[in-house]
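Below: one structure, written as structure tokens.
Heads up, one of the protein chains got dropped from this complex, but the rest are sitting where they should.
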Amino acid sequence: MKRFIVFAGKRVLFAVPQLLAVSVMVFFLIRLLPGDPTYMLAGPYATVERIGEVRSSLGLDQPLLTQYAGYLKRTLTGDFGVSWRTSQPVLLDIQQRLPATLELVIGAVVVSVLIGVPLGVAVAVNRGGIADRLVFVYGMLAGSLPDFWIGLLLILVFFFALQWAPPPVGQLDFGVPSPDHITGAYIVDAALSGNWEVFWSAAGNIVLPLATLVIVYMPLVLKTARSSMEEMLDARFMLQAKASGLSRWTQLRYALRNALPPVVTVTGIVCWFLLGGAVLVETIFAWGGLGQYAVESVINSDYAPIQAVVLIMAVFTTLVFLIVDIVYYLLDPRISV
Amino acid sequence: MIFGFVVIAVNLALALIGPLIAPFPVQAPVGASLTPPNATHWFGTDVSGMDIFSRVLAAPRVDLTIALVSTAVAFACGVALGVLSGFFAEGTAIARFFSGAIMRAADIFQAFPLFVFALALVGFSGPSTRNVIMALAFLNIPFFLRLTRGAVLQVRSRTFVEAAICAGNSKLRAAFVHVMPNSIAPALVHFSTTIGFSILLTAGLSFVGAGVPPPTPELGLMIKVGAQNMMTGQWWTALMPGLVLAVTVLAFSVFGDNLRVFLDPTSRR
């Protein structure tokens, strides 16, 4: 237990310089722009006063280090600037949109793991069957399916042809009011407040985008679970285990315990991919999350929000990898403190 | 193997001569809007009446060029950095520091979700073919770096590296003459996969409107244009370009898989 606290503590401390470096990267992103970033950040309709305001808040006449310190301070206090497109503080825009994205991403990870791991393990144990071959072929698709295209196909089939799914216009059906704000994620909020009409509407609307993400990103989990379990079933320690007369179940438990750590790693990677995939899928389903916000900002050259979204996604990724490392540590005693 | 090889060969051929053999002009309306597939327009026409089949034939010139160039740049930078950071992972304090610094930098770049990072880079530098290439190259460097470094760390602990030093090689010469050729296989395999993946990213960027500008014949753009019609039942508009995209990307990744088996030194011994 003490070892674990030391490890987790060290790992969390290690995340601090990582986050700082991330902020440096984001800070320099805006300096990729040709010309004076002031005009870019303030937007095309900015008044002279607004430009002056932005200029002094950026401190462009000061040394780079001072500018960065200012940027860091503003970021830590939640001041990401103002979006000229929505005329709102970026922080507010993000607060409204982040829960929708998290709902989608976390939902997709959970479903992928719940289906991918048992399925992968099952085909690894019963090697050579038809299921094994199907899983192998599906696993090959990992990383090569265009998520936005799969989303469109699902819409074509389930909305247009079969009319099972609601139209792809957001998180709720037309005319359904959003639930009371608790977490910001509609399904969770509706369930918490017992608003079942909204709950079913939200659940119906999330099926297609969620399915898109799962179809495209689950193969990675599936493939890893399968190959890792296969490798462990063939591992040399299994020979000694079998020769010692351990029961079939104990043998499977031995293999499974050893096969889990790589699956944890890949789950983290899937999370990372999903953030990118969510951008495209949100765009198709008019989801109104952070990804769609990023796209709209890029198209309209609204730079302050882009900077903020990139930063938040990187922070999220860093946290995910932090959790992965800690879980991995709990699963594998060979990791040193 | 054959599947991957054929699709890639067709792609390369189309990149060279695609626009020339297209039956219709690729950037102009040539028929009625939204004609379903028929004998004249094999894949139908899109909303502005452009022939989808002709545009699909012309697309590899854009998509493949972007993917090839960006991957080649990423490969060259990634492998060189990987060899240096791997080979000097142990050594003098300065060598260790730089080796570590390269790795930390790669860590930081990879904290950004790929597509979002690409979107931001292109967003900040402006949507153009050149900027898409630069963004993709930049994004892919860490992958080649890690793969090569991992291989180098294994190879450098093998005795033939010490033996090479004994034979009078300088460290740098040993790193590039003896270690690099023996640790390049993972990066080579990844080269193929990365091309496929870059095509996917290029298409994704265009799909959201942050890639190459319309009406360039590019798969992502075509799917974007077709997306609206897809919801009202004109399935051919986005289905065909998407299918071509999926098959192409898959071909490059299957080819990469086969390449790995082929290059695996243990299978050759």
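Letters A and B mark the chains in the order given here, with residues in each chain numbered from 1 onward.
Simple rule for what comes next: contacts are C-beta pairs under 8 Å (C-beta built on N, C-alpha and C of every residue); 3 or more make two chains touch, one makes a residue touch a chain.
Throughout what follows, contacts and distances are computed from a predicted model.
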{"item": "Hidden subunit of the complex - UniProt protein name among \"Stage V sporulation protein AD\", \"TonB-dependent receptor\", \"SoxAX cytochrome complex subunit A\" or \"ABC transporter ATP-binding protein\"", "value": "\"ABC transporter ATP-binding protein\""}
{"item": "In the full complex, displayed partners of the excluded chain", "value": "A, B"}
{"item": "Residue of B:Thr40, B:Thr65, B:Asn182 or B:Asn258 touching the missing chain in the full complex", "value": "B:Asn182"}
{"item": "Hidden partner chain, touching residue among B:Leu16, B:Cys166 or B:Val261", "value": "B:Cys166"}
{"item": "Touch residues of chain A, complete complex, unshown partner", "value": "235-237, 239-248, 250, 254, 257-258, 331-334, 336"}
{"item": "Interface with the undisplayed chain - residues on chain B", "value": "158-160, 162-170, 178, 181-182, 265, 268-269"}
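Criterion: only the chains that are shown with their structure count from here on.
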{"item": "Separation of chain A from chain B, taking each centre as the mean of its C-alpha atoms, in whole Å", "value": "22"}
{"item": "Sites on chain A touched by chain B in the complex", "value": "18, 21-22, 25, 29-30, 32-33, 140-141, 143-149, 152-153, 155-156, 159-161, 167-168, 272-273, 275-277, 279-280, 283-284, 291, 294-295, 297-299, 301, 303, 306-307, 309-310, 313-314, 317-318, 321"}
{"item": "Interfacial residue positions of chain B with respect to chain A in the complex", "value": "104, 107-109, 111-117, 119-125, 193, 196-197, 200, 203-204, 207-210, 220, 223, 226-227, 230-233, 235, 238-239, 242, 245-246, 249-250, 252-254, 257"}
